[in-house]
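Removed: one protein chain of the complex. Kept in place: all other protein chains.
Order of writing sets the chain letters: A and B. Residues in each chain are counted from 1.
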Amino acid sequence: MNNKWEASMASLSVGEQFAEKVKDNARKDRIRRLMPIILLVVMTAIGAITQKNFFSARNLVNILYQMSIPLVISVSLMFVLLLGSIDLSIEGVMGFAGSFTAFLVQNRTNNNNFGIFGIILVLLICTCVGAITGFIHTKGRIASFITTYAVGQIMTGVAVLVYNSTPIAVTEPAFVTISQSRLFGIPYLTLIAFAIFAVGAIILNFTAFGRAVYAIGDNETAAASTGINVQRTKIKVFALSALMAGSAGVLMCIRLKLGQSSIGLNQMFPVVTAIVLGGGSLYGGKGGALCSFVGVLVYTELTNWLTLMGVDTYLRGVIQGIIIIVAVTLTIERTRKTISK
Amino acid sequence: MKKSLVALLAAGALAVSAFSMAAFAEAELPEDIGEYHLGICVLSLDNEYWAQEAAAAQLAAEAYGVESEILTCNSDPNVQLQGMKDFIAQYGDKACFVVDPATTANTASIAELCEESGNYVTILAHRAEGLFPKDYPHFVVSLMLDDLANGAKTAGALFEAIGGEGQVVEITGLLGDDSATNRHAAFEAALADYPDIEVVDSQTASWDQSQAMTLTENWLVQYPDLKAIFTSGDAMALGAIEAMANYGVSLPIVGCDGTKAALEAIQNGTLTATILNDAYNIAGYGAAYAIQAACGMLDPTSIPDDERLIFAGTQLVTADNVDEIYEGWIVNGNPGYDYFDLDFTVDHYQDPSK
Partner (left out) sequence: MAGQLLFKANGVGKTYGMNTVLRNIDMEIYSGEVIGLIGENGAGKSTLMKLIAGVTKPSMGSMELMGQPYSVNSILEANKHGIGMVFQEQSLVANLTISQNIYLGREKKYSTMGFVNWAKMNADAKKALDRIGIDLDVTKKVRDIDFAMRQMVEIAKVLDVVTETANGHAIILLDEPTTVLSDDEIKALFEQVRKMKEAGNAIIFISHRLDEVLEITDRIYVFKDGDETGVFPTEGADTNILYERMVGRVATGEFYIENRQTVATDEVVMQVQDLSVFGAFNHVSFDLHKGEVLGLCGVEGSGKEDVCAVLIGDIAPTSGKVIIGGQERTFKNPYKARHAGILSVPKERRDEGMIGILSIENNIVISHMEALQDGLILSGKKTERIANEWVKKAGVKCVGIKQHINQLSGGNAQKVIFARALESQCPVLILNHPTRGVDVGSKEEIYTLIREMTEAGNSIIVIGDTLDECIGLSSRIIVLKDGLVTAEFDCPVGSKPTQMDIVQTMM
């Protein structure tokens, strides 16, 4: 029961009521939206105070570099989580993309040298896989949780088949350039990742498709009644998600110069956590580019800081877990629905 | 000095030994050897090392003229046991096994299962505490890798590479994993001999290349005087190497396992040393022990109890010997071992009190 509303309803004129209501909502919204930013400032301040190297140019570049691939994965999750779905195939698709990229570009195992065309082929395959995932999920009415889990398994399996159990070491000179050359001190790989993220943010915020994703995530029935093509939008989201996961896999291959199925392993849940840290909801409808960016940045700063601090390796997991719980408590959007059932 | 023999074998004595091997085989192999079936139980084939284990056991089976079948279990102990039961149901007393167990705890169940059904088994790399082959006539031998000795070898090689002094960081494997624990203990033990080495940090990367890369990136900023990096796995070493390459430095670094990519890194000069865990040795001879026991060539109970607890041979790989190892193990996929010479695999014996 909201006493405050009842109060303002009777004593104020309708116009004044709205002013009241909106002022209050805007204030609450501002505080909630600001929480992740505050968290970021606090995290950065703690880092800067406790570690003199935290603000060194090299470390800042490190942080940008380390958040690059999670940022690309976050584009994937940003869309999928906004729908209120989940894409568990991200890790498998990443593993496949990385392995297949290593297989196609210059490497030590075979004589392939398809270069950029190899990467384009990999991304095309990933997009198709995502579209098929979305198709099965929507037309077959199978929960995204199950569909994507199964597809992830398939992609991991295919990845292993690609390199026949012995991971492929990449010798492609362009990959060395991308991870080692810098523009204004920032590695190309980071610039590429940020560009991908920017495109994702633009799609989400400034296209009809992005608006439809928000609408479906908030209220699928209502979205359908407005005449949005719900199924097609969902299929597009899963295709986009797989494309992004594939891009992350390619970048991972560039980063590690090695293609194997395990490069996607444990890449997804940290990013899910990061997005929640940034104020996104697992329930759909709430979140967005800023949430994802801030969340990934805070998360990366946290892991970077823990290493700089030289926390005991056995305690590290405990400390990281506690910090995440505290941070999420501050930033999470609490819905009336319960997610813990 | 058995290790240098290998090089000899590969170099040219192969033909001679193959000839003598054939002669030996014709003389000693029982007539019904073709009816025996070797079950090769590995966790899965998506890992380079496990795939090598399977390939090695197949080589051994071929040498004896025994049928073989690979049973994977995706690291699930129950699936592994069920697969073995199905195999026994199919081939009865003609079945024998070489098993890389899904978990250490599973070794006891495997020994019990094979004892009950009367099938011979060799268990690789893991052994539950208090589980001894002497208590199980069908548990032929336990073949293990001496992580402590291996860790000591790589740590020694690393410390020598930096002249025995300076700042070092350690990247450990998955917390709680017994290999990770042993390799870490070996590293700690090796430090005792090098008082001028300073370990500035030690973190886990959970065997993961990417995590090791991130750790190294951060360390390179934090410890500008860093001299070397110790890792307990090749994947993690490769991650650290990528981080160093991006940073523009090249510090001595060691790994462990002997994967293809790591051997290539030694050839490039980016990796200082690694341990070849040599699946062709441990799994190939493991298979040979099981086959010989099954077809009556070897009576396990005639082996002294303590000699059924074996540490299989491994090799320290450095720039000196990497090329020949790469040729034999990776390019040919067959180092040319004589799987009839069972003693070859014995590097030293395990502590019989554990």
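Quick notes on this one:
Definition applied: a contact is a pair of C-beta atoms (placed from the backbone, for glycine too) under 8 Å apart; a residue touches a chain by one contact, two chains touch by 3 or more.
The shown structure was predicted, so the numbers you read here are calculated from the model rather than taken from an experiment.
Although it is not drawn here, the omitted chain touches the following shown chains in the complete assembly: A. Considering A:Thr50, A:Gln153, A:Ser181 or A:Thr207, the position touching the chain not shown turns out to be A:Thr207 (whole complex).
Of the listed residues A:Asn53, A:Asn112, A:Gln231 or A:Gln320, the one in contact with the hidden chain in the full complex is A:Gln231. In the full complex, the hidden chain is touched by chain A at residues 1, 3-4, 6-12, 14-15, 18-19, 21-22, 25, 202, 206-208, 211-212, 214-215, 217-219, 221-232, 285-286.
Keep in mind that, in the parts below, only the chains that are shown with their structure count from here on.
Chain A and chain B have CA centres that are 38 Å apart.
On the side of chain B, the complex with chain A involves touching residues 45-48, 50-51, 172, 175, 200-204, 206, 208-210, 213-215, 217-222, 238-239, 242, 245-246, 248, 259-261, 264. Interface residues of chain A facing chain B in the complex, by the touch rule stated above, are 51, 53, 56, 58-59, 62, 65-66, 108, 156-157, 160, 164-167, 169, 176, 179-180, 187, 252, 255-258, 261-263, 265-267, 303-304, 307-308, 310, 313-314, 316-317.
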